[in-house]
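Only a portion of the chains appears, each positioned as in the full assembly.
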Amino acid sequence: MEAVMKSHREELTFNTKNRRDYINITDKVDSALRKSGIAEGLCLINAMHITASVFINDNESGLIQDFDDFLEGIAPHEPISHYRHNRTGEDNGDAHIKRQVMGREVVVAVTKGKLDFGPWEQIFYGEFDGRRPKRVLIKIIGE
Amino acid sequence: MEAVMKSHREELTFNTKNRRDYINITDKVDSALRKSGIAEGLCLINAMHITASVFINDNESGLIQDFDDFLEGIAPHEPISHYRHNRTGEDNGDAHIKRQVMGREVVVAVTKGKLDFGPWEQIFYGEFDGRRPKRVLIKIIGE
């Protein structure tokens, strides 16, 4: 296939009730892709904040809790004083580490106007320091 | 450089003998790139399943075993009952976490028709719940 390049940009905003939360954003990314009119290309979805993550995994509530337990196990929120970062007055040292383990972004192939996914792939926003408005960027390039 | 955009898509399928396995797929990605005819662009390689990973590291068997030991250390397969996800009848809760730590995908630069790699970079498929056919997606865009 050969064609000129197009691009499309959108932001999503989330304000979670809990400090940590996991939100399935696949439909929102799908909707951005349809708006873009792009048929072949790449779709970047990234957290714009450094205490949050965008990742792809299974939409199963037990697994989501397993992720949360795992992350609390390797980088627990408390004691707050464990993290040098928290000496700045923050209490989110753990959130920066959790986001790093889960990843900032995903890049998804776009094929025939659709997210080119395997059978179980779903896109999640992983919030590790919520209760305030935070943004996700969707950038699609292609033709 | 200026040119119209092209894209190319391929799937690889793996059916490993072991639950966990690590396969060097660099040659297969190279071959897809040659078929694409793309000279300048980006090459996305991602696991299409959520208990497997695509990552770039060293082709050294001791290191591969170190990765496996490390992953078993932080997210052991057993006891199966440790993971809420396994209450659904699955036994792969650990595999979802291992994949998350190792990453879903890599994006590799394409320059002058080649994977633009440092001296030791090799692309691996990391399987954490094998013994059944599972797929990897290669999507290349560029000119």
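First chain written, first letter: the chains are A and B, and each begins at residue 1.
Methods note: a contact is a pair of C-beta atoms (placed from the backbone, for glycine too) under 8 Å apart; a residue touches a chain by one contact, two chains touch by 3 or more.
Being a predicted model, the structure only gives us computed values, none of them experimental.
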| item | value |
| --- | --- |
| Identical protein chains across the whole complex (2 displayed) | 3 |
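Definition applied: only the chains that are shown with their structure count from here on.
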| item | value |
| --- | --- |
| Cα-centroid distance, subunit A relative to subunit B, in whole angstrom | 19 |
| Complex contacts: residues of subunit A adjacent to subunit B | 1-5, 40-42, 55-58, 60, 62-63, 65-67, 70, 74, 101-103, 106-109, 111, 116-121, 141-143 |
| Contacting residues of subunit B [partner subunit A, same complex] | 4-7, 9, 42, 44, 46-50, 74-75, 83-88, 93, 96-97, 99-101, 103-105, 107, 135, 137, 139, 141 |
